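Sending over a structure as structure tokens; questions will come in a sec.
With one protein chain withheld, the remaining protein chains of the complex are depicted in position.
Take a look at subunit A:
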């Protein structure tokens, strides 16, 4: 049986690559946006609500990543009083 060698460019290859590129872009946008929100004083709960996920999910994905930065993550459970 002949195996079709697909072209890496055009047609289905472009459509599949668009999915890959969008996923990567969404991940990087999320990393940057969560960090900016926390720096702006948002709580983990607020970030989670805005993303439409649970606070645990945001924690799991971003807490370790941001733990070594200069963002103060200790009081993030408290409601921000403005």
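Please note the rule applied: a contact is a pair of C-beta atoms (placed from the backbone, for glycine too) under 8 Å apart; a residue touches a chain by one contact, two chains touch by 3 or more; residues count from 1.
The criterion applied here is as follows: contacts and distances are computed from a predicted model.
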Options "ABC transporter permease", "Clp R domain-containing protein", "Tricarboxylate transport membrane protein TctA" or "Sulfurtransferase TusA family protein": UniProt name of the undisplayed chain: "Clp R domain-containing protein"
Interface with the unshown chain - residue positions in subunit A: 5-6, 8-9, 13-22, 24-25, 27-29, 31-32, 34-35, 64-71
